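Heads up, one of the protein chains got dropped from this complex, but the rest are sitting where they should.
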Amino acid sequence: MAENKKHIEEHGDGHEGGHGAGRYILIWAALLVFTITTVVTGRMDLGSANLPLAMVIATIKATLVVLFFMHMWEAEGILKLVFSVSLVFVAVLLLGVFGDILTRSTAALPSAANGTAIYMGADGTGHPSSPEH
Amino acid sequence: MSQSASSALAEVPYRAPVYQEINYLNADSGVMSWLKTLDHKRIGIMYLGSVLVAFLLGGIFAMIVRFELSTPEPTFIGANAYNRMFTLHGMVMIFLFMIPAIPGVFGNFVLPLMLGAKDVAFPRLNLLSLYVYWTGAAIVLFGVITGGADSGWTFYAPYSTTTPMTLFPVLLGVFILGFSSILTGLNFIVTIHTLRAPGITWMKMPLFVWALYATSIIQVLATPVIGLTTLLVGIEKVAGFGLFDPGRGGDPVLMQHMFWFYSHPAVYIMVLPAMGVISEAIATFARKNLFGYKMIAYSSLGIAFVGFFAWGHHMFVSGQSAFDGGAFAVVSMLVGVFTAIKVFNWVGTLYRGSIQVTTPFVYVCGFLFFVVFGGMTGIAVATVSLDVHWHDTYFVVAHFHFIMVGAVIMAFLAALHYWFPKMFGKTYHEGWGMVAASFIVLGFNATFIPQFLLGNAGMPRRYYMYPERFTALNVASTAGSTLLAFGFIIILIYLVYALVNGDVAGDNPWDSKGYEWMTSSPPIKENFEEIPNYEQEPHTYREPGEEVEHVVI
Amino acid sequence: MNEIMRTILWLPEQASTFARAVDQLHYFVITVTMLSSVGVGLLAFGFFFKYRQRRLRASTPEVVPSVRFEIAVISVPLLFFLAWFVQGYRDFVWYSTPPKDTMDVYVMGKKWMWKFAYPDGPNAVGTLHVPANRPVRLLMTSRDVIHSFFVPDFRIKMDVLPGRYTETWFEATKPGRYQVLCAEYCGTWHSQMWGEVVVMPPAEFDDWMTKQRAGALVDRVDTGGDDGSNFHGTLVEYGKRVAMGQGCLKCHSLDGSQHIGPTWLDLYHRTETLDTGEQIVADEGYLTDSMIDPRAKIVKGYQPVMPTYRGKLSAPQAAALVEFIKSLRSDNLDNVPSKEAIYEPVRQ
Partner (left out) sequence: MSSSSAGAAAAGKPPGGGHGGHGDSDERHSHNPHLAHHFDDIETQNHASRLGMWLFLGTEVLLFAGLFLGYSVYRHLYHETFRFASHTLNLTLGTINTVVLISSSLTVALAHHAVTKGKNRLALGLLGFTILCALAFLVIKGFEYNHKFEEGALPGKWFHFEEMAGMPGANMFFTVYFLATGLHAFHVIVGMAILIWVAKRLARGDFSTDYNLPVELGGLYWHLVDLVWIFLFPLLYLI
């Protein structure tokens, strides 16, 4: 990638360094393969492994798109920083909320068994609005 | 051209100030030249007009609330009208005034001047952000007039989704205002990265620029979340499907998490620029280098970052888990430390200075007291066990008004007076300035100190009627607010007079070394005839080559 | 000392075990806060006099902080803050972990009243009787929006949410009457959503409880035959209950929204155009007629689909419905607040 870096410095917007259209097609093929993998494995019963597996595949796909289709691989450092920071704050948001959800007592969760039963419906009609009452 | 660059020492003969005849104000004429301008200075001026109208409206709502509370029984408006009034007061003050106030007005006006740039990076986006602000404001006001909103500015579900009032336009307006804020922040970040004049390195940026940089990061990262939250609440209100309806297994506490994920950092969107203003003004009026420049700069970034981890301290008794409460509480303490660093450095700047006593400096002093008291009561309410009693009482109301009014509005007024000559090339009447400042500082204390005691005594916020035992303190608070309002009226009068009939200020009436003063006042349309030389740091009052005493404490 | 500080700070009585502990920390925190803000203010003021400008464009020394100074300004506040946090969090954990042997009371918040229910005792609206020196746990839920159960004298507060239970506990230390306030904004009469905790000496409380149970058995009223005689709310509240029970709200909205039938919001004294083109004012007579013979006068734009309620509604019920409709005004969103304590008979 060293040549690419140099190339950018020389031309500023020259993101098209040493690679051609072939690389894009290669990435696209990889994305398709991953898509098929995730579809096939997604409906298998892998127990608790389904969610992590699907997320790992999605993350790999997203990384490929960001790095190569969006040229993050050869982008200036600040652009990398901007995008990573936004991801960090997504993590912060999830962390703060799950710190609450995972440590709350069961009765204080909205899914508490009698939750909907004691709730009279926000419109005060006394008819719980959910179909699952 | 810059006048102060070479004229420095006292023996320079006195020259009568001159008014820059050709400037950005009269470069083009006609209403359309304003509405279609891409000039950051004119956009700043239009923001100033807009936020002042918003402030006036918010102030009127506040006075209605205060007068209603002068007796424990209904005084002159009904319960629903009262509920609308405090909602409007909060919404208008926060979304229409506080958030755009300092970045939109002074950020737009002085940021490029401080960076030696001819404009912000995206001038069209800048104008668009003003139009988006107007659109959002118009929709909020439309919603207020036709439907009314009585949910409080926090629009907690499920109250907000079930109130009979049509809340949707107001929520939509807030959503749109968010875009204006994002555009401003995005523009500032890019400007600071790409348009610093040669010589202005990161560590030579004026502290106001650092503050705006930190603010912009929050604006860009936090605002989308409130946008989504208002959207979800709005959709739930209108169509009945959102994420927060307990009747369908939804979690209203999730809504509070999402709301405060933005709204706690939003406090720093308001306060950080205010702190930037204070850094600038205190260096100018003490005629001294800033004590601990780097610490102030880094603490701005620190506040911006840590501010994102503290939102849960608004929810200690909301049904959030005790574990999460503790985690958020301990992070909140860190924010306090960053603020403390800044305060020590400001006071340190005054030490051995040559202090020029002016109206903006009075506001700076007011700010110092208020920010310490407001900030430390903030730490007090972040102390979990104490917050159990204080949460949702007037103690909290008083605390955040110390920050919002005591810190932000003091800084806004300081900025308005400090940069008034920069913006218009005229000076206001110092005597009246002092009178108004006294009214405001005294009136402010008289309004909000009783509210701390009310909170201690246990009066919850958003109360239309209250038990008899709270009467005395409420009357005191209402009386104080009258003084406060009176102070603002005086300011309005003398500033309008100054605009029309004020004395010529000259290019640099305060003898400041700030970068924004290195061009004429008011500046020409292109900001600079020639990019100034930025060899010296922005807050250094030592002349080039001059030997001064070097003190380390 | 405690009393002096409490008076200066306008704090209410300390009527629970938690209140005393919290107030100690409160005094410490507030004292430090006041001292430091006044200190900073005075320091700034002092500098302001000492170093005021004596000469135009005077040159000033360059003062910079040493590393030691920087460490000090970071660590001293941090130490204070963390100390507060540690003490505060310990108290909070105490406050959020009820002891094992509590007396449980169920609390239901609804616009704009508090309802208390003992697992095997009476229900009460507005007043909660508890014994002194015995920990009481409150299991709280809301029927509509979020409320917050706040007793200043106990220094306790907890949000009451719909669709789930939150809990709080306290141990009252002195007999007396203490006000309950709603601290989470909940609509028109949020400011009147008051209740009372009556703390009684333990022996007296046991007596009271026994009496309640005995009396309740005698006066027990079944819920069948709902003719209003056993409903202890206002007529408007009764009307609301009737509307829910009869299913009126399946077709008529209360918030002005369009539905199968005309909305009840602002219906009273509204001028309506009938499908015959005739204009009428929806007064008590029209409203009552419409329940008994709904298809006689149909408002323009609506289908004649409402069944008759002749024989299904008693006279008091019809009157209560009319009263309820009258109360639905967009400028007066609901009925008046309940201030008085109302007791409901035992339901077993």
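Chains here go by letter, A, B and C, matching the order in which they are written, and residues are numbered from 1 within each.
The definition used in the following text is that a residue touches a chain if its C-beta (ideal position, glycine included) is under 8 Å from a C-beta of that chain, and two chains touch if they have at least 3 such contacts.
These numbers were taken from a predicted model, which means no experiment stands behind them.
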| item | value |
| --- | --- |
| Chain not shown, its touching partners among those shown | A, B |
| Identified contact with the non-displayed chain, of B:G44, B:G147 or B:G227 | B:G227 |
| Given B:V140, B:I182, B:V331 or B:L368, the one touching the chain that is not displayed | B:I182 |
| Contact residue for the chain not shown (choose from B:L38, B:V435 or B:I449) | B:L38 |
| Residues in chain A touching the chain absent from view | 12-16, 20-21, 24-25, 27-28, 31-32, 35, 38-39, 42-43, 50-51, 54-55, 57-58, 61-62, 65-66, 68-70, 75-76, 78-79, 82-83, 85-87, 89-90, 93-94, 97-98, 101-102, 109-111, 116, 129-132 |
| Absent chain, residues of chain B that touch it | 36, 38, 112, 117-125, 128, 132, 135, 176, 179, 182-183, 186-187, 189-190, 193-195, 220-225, 227-229, 232, 235, 239-243, 248-251, 254, 257-258, 526 |
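Please note the rule applied: only the chains that are shown with their structure count from here on.
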| item | value |
| --- | --- |
| Between chain C and chain A, distance of the C-alpha-averaged centres to the nearest whole Å | 40 |
| Rounded Å distance, chain B centre to chain C centre (Cα mean) | 33 |
| Chain A and chain B, separation of their C-alpha mean positions in angstrom | 35 |
| Multi-chain contact sites of chain A, meaning residues that touch two or more partners | 105, 108-110, 115-116, 119, 122-123 |
| Junction residues of chain C, two or more chains touched | 144-145, 161-164, 166, 254-255 |
| Sites on chain C touched by chain B in the complex | 9-12, 21-22, 25-26, 29-30, 32-34, 36-38, 40-41, 43-45, 47-48, 51-66, 69-70, 73-74, 77-78, 81-82, 84-85, 87-93, 95-97, 144-146, 148, 150, 152-153, 155-159, 161-164, 166, 179, 181-192, 194, 254-256, 265, 330-333 |
| Residues on chain B engaged by chain C in the complex (per definition of touch) | 8-10, 78-81, 83, 150-152, 156, 158-159, 162-165, 246-247, 249-250, 252-253, 286-289, 291-292, 295, 316-319, 322, 325-326, 329-330, 333-334, 336-337, 340-341, 343-345, 347-357, 365, 368-369, 372-373, 376-377, 379-380, 382-386, 388-389, 391-393, 453-454, 456-458, 460-467, 473, 511, 540-543, 546, 548-553 |
| Chain B - residues contacting chain A, complex | 158, 161-162, 193, 217, 221-222, 225, 240, 245-254, 257, 261, 308-309, 311-312, 319-324, 327-328 |
